[in-house]
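All protein chains but one are shown at their positions in the complex.
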Amino acid sequence: MSKVPGPIVLMEPLSGKTSLIIKINAIHVSKRSKYQGILIVDTDDYGRTLVLDDYIQSSYYDEIYYHESLVHPAVTTHPRPSDVLILGGGEGATLREVLKHNTVKRAVMVDIDGDVVELSKKYLPQMHQGAFDDPRSEVRIEDGFVYVENALKRGEKFDVVIMDLTDPYSSDIAKQLYTPEFFGKVKRLLREDGIVVTQAGNSFYFPEAYDYVLQGVKGNFPIIAEYSVWIPSFGYAVNFVLGSLKHDPHSLSAEEVDKRLSERGVRAEFYSGKTHIALMNMPVIKKILRV
Amino acid sequence: MSKVPGPIVLMEPLSGKTSLIIKINAIHVSKRSKYQGILIVDTDDYGRTLVLDDYIQSSYYDEIYYHESLVHPAVTTHPRPSDVLILGGGEGATLREVLKHNTVKRAVMVDIDGDVVELSKKYLPQMHQGAFDDPRSEVRIEDGFVYVENALKRGEKFDVVIMDLTDPYSSDIAKQLYTPEFFGKVKRLLREDGIVVTQAGNSFYFPEAYDYVLQGVKGNFPIIAEYSVWIPSFGYAVNFVLGSLKHDPHSLSAEEVDKRLSERGVRAEFYSGKTHIALMNMPVIKKILRV
Amino acid sequence: MSKVPGPIVLMEPLSGKTSLIIKINAIHVSKRSKYQGILIVDTDDYGRTLVLDDYIQSSYYDEIYYHESLVHPAVTTHPRPSDVLILGGGEGATLREVLKHNTVKRAVMVDIDGDVVELSKKYLPQMHQGAFDDPRSEVRIEDGFVYVENALKRGEKFDVVIMDLTDPYSSDIAKQLYTPEFFGKVKRLLREDGIVVTQAGNSFYFPEAYDYVLQGVKGNFPIIAEYSVWIPSFGYAVNFVLGSLKHDPHSLSAEEVDKRLSERGVRAEFYSGKTHIALMNMPVIKKILRV
Partner (left out) sequence: MSKVPGPIVLMEPLSGKTSLIIKINAIHVSKRSKYQGILIVDTDDYGRTLVLDDYIQSSYYDEIYYHESLVHPAVTTHPRPSDVLILGGGEGATLREVLKHNTVKRAVMVDIDGDVVELSKKYLPQMHQGAFDDPRSEVRIEDGFVYVENALKRGEKFDVVIMDLTDPYSSDIAKQLYTPEFFGKVKRLLREDGIVVTQAGNSFYFPEAYDYVLQGVKGNFPIIAEYSVWIPSFGYAVNFVLGSLKHDPHSLSAEEVDKRLSERGVRAEFYSGKTHIALMNMPVIKKILRV
């Protein structure tokens, strides 16, 4: 580990006009993979932090809020989630949350960048907490787009698909996984009561990108949920879009959520029946522009 | 109005280790009042913005989220709010929201800094929208602490007290208004079914200050609600603490909230029955520190 | 005057990879003229400061170093400077230095931006110190390029031409005044023993732009002097290029310089015979790149 002694800071762009400046205490990893820049650093405010290209992906002190919000509303809404596909999610925390549901028999995680996975294993143990070694886990280093194409050919089916990718506006890596066409393929990969959920960047700073993702899901799924949670190290509330073919997350009561979590052995820190109700009722935050 | 042509930015400290850097397009006001620095600037991301000392207080593109969240949960929870006291709130937007409830007969706003009020009248019309001229409004330029002392002596009573002050950690101006003793005085100023609500800074970056305010309210009020909303120009989700002597905001249904808003003629953009349910169920965001 | 109370800073780019961040205390002027952004601000480190577009042009605490270095080597090298033309120099400090030489009968200053001149008169009195009111001064708000063309047609002649323009790489305003062709016109505008001098940006961060200016002067003048002086508020040592048709500044002794300054009544703070020797002997600072 290399302690950073001096005045080194991370400048994270929130938009072209606003940035977050974060003091760095130590740099564990700084390399350029085949696909992107990878930084693993220590910060006072957020603890150990993974940065891909210019953007913080997750940090020790707040990743719980992100990963639980990404995974549990969708997986809990599904009455019997057995097969779950994760696109992206290289640091293993999304996989960790998925595996908490003991109904899950198979959790496939497909990340294009093997370096992110390997470096996370080594430097971000709190993220994966052994998830990569779970016998139900199947980790593939592969383009998610290609995986989905081939899985469709093989006739594979999933109950839940979770998209934990970099933002559509931050780089080109994940762009083709946010198109309406791709959400159509995800729909065909799901069983008839399947659910997809994706992080969708930020609706305040990047409303067009958010609406693009939202429309892509809406065009393919009859039931939609939009929700958001403030993630301190992102500098904003991240938006999520959930598309469902049959089960509506809005109709779950807090009691039913808590009952399912309990039955499935899920212990979460942030997510609960109450949190589910909060997420399902909170409006999306956008700029209020008046004439 | 003075357009800023060049490379001028606002550096807003979120903590001692993290700052927000925001491009400024125009500076309308920059003066030092008797109490604090006052800046009114234009930014791309947040529109026109009021800054007191180092901290953004409110901005055109997101003030709705802050002011509606501060005012409506408390005022709507009260079944017949007639007399409302606002401590702080110099830009007039909190007063604007209070006056939307047509049950309100008297709305007293007490701000220590007359310069903030006068400059807001001139440069922030979207904030007050004429609230200062409403016949029910009573605007006093006075220390809120002194006002409360004297109002107690005069035997005045209020249904709701709303504290819209600068953060306890940002300056000394408002410090004595966050003590347990002061919340005790506020309690005595309320009718027997009264409600207080205060903004409480940020529980992620300043957990001690937040807990101090929370304990001060808890020590004086039997019913407590904690809630938070991400405010983009603050760089964080602001926390609110509500203390109630009789009415519990958690027991209001979304339908009841919508009914009251409709009966009282309140038109809000963010707040609604659904939003109320979200706020009352969302956990507070704190650092997750593991050993 | 508007005191800036809060956390406002100026970000001055030295290159695309390095910037200077400067705390601002007050903003006196911030407007966009027909040609450029104009800022007049107060800073702790540099005092009152003029910024055009993104770049500091001059500041109270160090402008002496810039303006004396621009004017006196050329004007002192000329044995009897009577007619001096200044291109740019809107804040009046270059004119102020030229007029110190009592041999000067006519000092024409041509600046394209009348707003810079008017605002400097009002907010930067230490810069001009009444130079605009000197009966020998002739201030024209006009494109320097056009002025030179017309002056050639009118058959006007000058002893010294001083180019005090924005950098060739900072904006397009001054670009056509740095071409080899333009230096050819300047040469024709000079008497047969005339001298031209221009600021030439920075040879470390922008070597190509510097060399372009240098070659333009070299292509037209038999005698060349390159020199540079560190200007704190610029963040670098500014380069100057002097072209002379007959008199060589390198052959002036310190004693001769001091004698001329004394005879002409010039009182300077930085420039002297010793300083002249220093400037004429100091190598240009460039990046040392090794294989």
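In this document, chain identifiers A, B and C correspond to the written order of the chains, with residue numbering beginning at 1 in each.
Going forward, a residue touches a chain if its C-beta (ideal position, glycine included) is under 8 Å from a C-beta of that chain, and two chains touch if they have at least 3 such contacts.
Computed from a predicted structure; not experimentally measured.
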item: Residue touching the undisplayed chain, where the options are C:S30, C:T43, C:Q57 or C:T166; value: C:T43
item: Hidden partner chain, residues of chain C it touches; value: 11, 14-15, 17-23, 43-45, 47, 60-65, 126, 204-205, 228, 230, 232, 235-237, 254, 269-270, 272, 274-275, 277-283, 285, 287-290
item: Interface with the unshown chain - residue positions in chain A; value: 2-13, 24, 26-27, 29-32, 36-39, 51-54
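Keep in mind that, in the parts below, only the chains that are shown with their structure count from here on.
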item: Topology of the chain contact graph, where touching chains are joined (line, ring, star, complete, other); value: line
item: Rounded Å distance between chain A and chain B, as computed from the means of their C-alpha atoms; value: 33
item: CA centroid of chain A to CA centroid of chain C, Å; value: 56
item: Set of chain B residues in contact with two or more other chains; value: 11
